[in-house]
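Complex shown without one protein chain; remaining protein chains in place.
Letters A and B mark the chains as written, and numbering starts fresh at 1 in each.
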Amino acid sequence: MAGSPRRTAGRRLQLPLLCLLLQGATAILFAVFVRYNHETDAALWHWHNHSNADNEFYFRYPSFQDVHTMIFVGFGFLMVFLQRYGFSSVGFTFLSAAFALQWSTLVQGFFHSFHHGHIYVGVERAALASSPLSPSPSQPPSMINADFCAGAVLISFGAILGKTGPAQLLLMALLEVVLFGLNEFVLLSLLRVKDAGGSMTIHAFGAYFGLVLSRVLYRPQLEKSKHRQGSVYHSDLFAMIGTIFLWIFWPSFNSAPTALGDGQHRSALNTYYSLTASTLSTFALSALVGRDGRLDMVHIQNAALAGGVVVGTSAEMMLTPFGALVAGFLAGTVSTLGYKFFTPTLESKLKVQDTCGVHNLHGMPGVLGALLGVLVAGLATHEAYGDGLESVFPLLAKGQRSATSQAMHQLFGLFVTLIFASVGGSLGGLLLRLPFLDSPPDSQCYEDQVYWEVPGEHEDLAQGPLRAEELETRA
Amino acid sequence: MAGSPRRTAGRRLQLPLLCLLLQGATAILFAVFVRYNHETDAALWHWHNHSNADNEFYFRYPSFQDVHTMIFVGFGFLMVFLQRYGFSSVGFTFLSAAFALQWSTLVQGFFHSFHHGHIYVGVERAALASSPLSPSPSQPPSMINADFCAGAVLISFGAILGKTGPAQLLLMALLEVVLFGLNEFVLLSLLRVKDAGGSMTIHAFGAYFGLVLSRVLYRPQLEKSKHRQGSVYHSDLFAMIGTIFLWIFWPSFNSAPTALGDGQHRSALNTYYSLTASTLSTFALSALVGRDGRLDMVHIQNAALAGGVVVGTSAEMMLTPFGALVAGFLAGTVSTLGYKFFTPTLESKLKVQDTCGVHNLHGMPGVLGALLGVLVAGLATHEAYGDGLESVFPLLAKGQRSATSQAMHQLFGLFVTLIFASVGGSLGGLLLRLPFLDSPPDSQCYEDQVYWEVPGEHEDLAQGPLRAEELETRA
Partner (left out) sequence: MAGSPRRTAGRRLQLPLLCLLLQGATAILFAVFVRYNHETDAALWHWHNHSNADNEFYFRYPSFQDVHTMIFVGFGFLMVFLQRYGFSSVGFTFLSAAFALQWSTLVQGFFHSFHHGHIYVGVERAALASSPLSPSPSQPPSMINADFCAGAVLISFGAILGKTGPAQLLLMALLEVVLFGLNEFVLLSLLRVKDAGGSMTIHAFGAYFGLVLSRVLYRPQLEKSKHRQGSVYHSDLFAMIGTIFLWIFWPSFNSAPTALGDGQHRSALNTYYSLTASTLSTFALSALVGRDGRLDMVHIQNAALAGGVVVGTSAEMMLTPFGALVAGFLAGTVSTLGYKFFTPTLESKLKVQDTCGVHNLHGMPGVLGALLGVLVAGLATHEAYGDGLESVFPLLAKGQRSATSQAMHQLFGLFVTLIFASVGGSLGGLLLRLPFLDSPPDSQCYEDQVYWEVPGEHEDLAQGPLRAEELETRA
């Protein structure tokens, strides 16, 4: 059933060996480098004689769990919309994100908190938001940030969904996590850019990394799998599980790593309003451009979320509720129009096959969000922030930077991100084109049966998904 | 495929224009009126020199996120049970709730906290529960209360599900949010009624508003769509996602806006036990009245939740765990029997077509919950509440009201709610009967294809959902 014997034997061992190799390597690195931080270590915590109620856990863990839900439930089910790729969508999300959590703990640890030869871990590197001036050794890598990095990997996955095997995805994660950590280090620690919800570091980075990678993996014969590229009724409902969980918890995503107190509260509030506006504009635009005024599930599932992406940089700032509405409205509009008009062009003209439309949900709204951050940072004043300026823009509070200078640094951060994403995506594409990897043939894209035991075809699907003539064409 | 050209053109523009108009109007009102409150504003928060750990965010946000999940995941998927209306159920829930969040921020702001020309927003209007005597300007409208109001809109939606278009739903929300705010203002600020979990303000109000509205929209020819009114196997499983998320998070719903400390803790505990009892009684009654003793998914999906509705008023009070069990048991019983015996009568005798049976889940249990609140308030003593009386019944603690007087006010609050709901539902019905709106024809009710691009009919559904003869009958 599965092509030539050589290929079968190769596939049989490729994924297991890669999983075991990567797990073995991270385990050894954990043994050597990773330690509990002062909030998770029994001796250190009690030595400081803290009140247990002050443990960072109580201020961050609920937000962390919302983020965790978004990564695994949200992204996982959002990609289940494909009619024959549900197992792979949710399964490979699960696999690659699980690996990314381990690997990014190490990478971010080396960049942000390699101290006396050790990496210290906890739910959040508490000091980050409040004193980014000195990337002090007390900033441990965190569960929240590991999940953020996994989010970027999954965004890239969205661009190549259905056209890559699990071993390819693990290799992509291996590379992308390193570049994510490097880009984040440059932006947050060197340029002192603000980007709590990651419009730049997560969304724009993940999207353009994936799009460039998809360009390198361009398949001129992809129409051979076109009949599997759409959704069916129930797969669209499964995808809405992903959409809704992403939508409701996005306020937690943007607020999870900010300064405690008003910063976290304001970030959640701004994101909440921005998302309501992107939802309204998405419905409006979808009906406007739809055939006979009908709504399109692809728009609702994706563009309605653009309001979360677009305030990723600025939600922490004094954006105002009105600003949040306007930003969300624009993001939903741009994203919906992107699905309708830009995605086809992207494939026909630029040879970028973007399965999930990540350019519309993460790419353009991410760039827009970075520019909004430039604007709002440039407008920051001592009057507007009062003593809270120290938490949001510490360099401004200390007089080491003007608002305009901060805005220019923000803009430069976007530029750096796009460079890292493009170069990284190119490298990733070359890596994933290695001929012995588990890439599916052109006629078997978007098809679970290449990688999974698929049950009960004859029972709930009138037409068998893998017809005889297709099987013969498999390499 | 979509009827006469005039109708198509009308539909094409109706929803987009309405969305854009409403979004434009709320954006302008936000610009003029809405400001960060003292917990979300950088300058105000730091000016008060608070400890960040004291920010209301840490006491309310986890509960808010549970409520948010209930509104969008819970209500959204609960209504997916219809075989051909899943896109509309979850999609229109999404649209109308997103609009309601914006609009109710404004309406509740005008009623509760219009102060120096501004509305101040945060996660919760902290002072509400602890000092309802003076509706002081420090009570900002809140994310939690905006979600509560969206809940009432979605309850009303349940009564007319499948028989109204998205533009109609937005207009309903436009009207209902105003009346919700007005009713809530009368009850909480003028009558000083207690109703933390909204047995009256949310459930009874939303249900009777929707039922009266459904009466006005009565369709004598609805049997033309009867074949689409039931569920299929997988749509019932999707609906159980909604049920279970509503069930598990209902303790957070009833406790989200109460006084901090024991009040929030007790509300959650009472709701938790009440729901276990309504689940047991629902299974008992469903099997008892079922054909051959079989259970009915409609009962399990809905009546098992009645335990959350029935303690909406009294969960905050000293109901006792035993009282919670009894209340939940009665609510599950009444609700299940309502589905079996009352819903058919409601349609045949009173001409109220109640798609989701909101009368059984929200109407009767809401009224029962209000009456339970009358009883428990009337039994309040200084012995039972100690110094906690100040938080739950401040007027009793101050000697400005007797327990009996509080009980009478509670009862009058129910009466006021039913009046507002009935008048509002009548007005809403007249509004939604405007002939140019996007109401589906009698033969096209409960059908996604009227409003959505629906994929893959031929692939996973043996029978096409929209047959030729039906298409010809479309207006």
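By our rule, a residue touches a chain if its C-beta (ideal position, glycine included) is under 8 Å from a C-beta of that chain, and two chains touch if they have at least 3 such contacts.
As the structure is a prediction and not an experimental result, all values here were calculated from the model.
Participant: Pick from B:268, B:432 or B:445: which residue touches the chain that isn't shown?
Facilitator: Residue touching the absent chain, from the options given: B:268.
Participant: Quick one: say which of B:297, B:395, B:408 or B:427 touches the chain that got left out.
Facilitator: That would be B:297, which touches the missing chain.
Participant: If the hidden chain were put back, which of B:236, B:354 or B:438 would touch it?
Facilitator: Touches the omitted chain: B:236.
Participant: Since one chain has been left out of the picture, which residues of chain A touch it in the full complex?
Facilitator: Touching the chain left out of view, chain A contributes residues 1-2, 8, 11-17, 19-20, 22-23, 26-27, 30-31, 34-36, 39-47, 50, 52-53, 55-58, 61-62, 65, 68-69, 72-73, 76-77, 80, 86-87, 90-91, 94-95, 98-99, 101-102, 105, 121-123, 143, 166, 234, 238, 241, 451-462.
Participant: If you put the missing chain back, which residues of chain B would it touch?
Facilitator: That gives, for chain B, the contact residues 53-54, 58-59, 62-63, 66, 83, 230-234, 236-237, 240-241, 244-245, 247-249, 252, 259-266, 268-269, 272-273, 275-277, 279-281, 283-285, 287-288, 290-297, 300, 304, 318, 320-322, 325-326, 329, 383-389, 391-392, 460-463.
We take it that only the chains that are shown with their structure count from here on.
Participant: Using only the C-alpha atoms, find the rotation that maps chain A onto chain B and quote its angle between 0 and 180 degrees, to the nearest 5.
Facilitator: A turn of 120 degrees brings the C-alpha atoms of chain A onto chain B.
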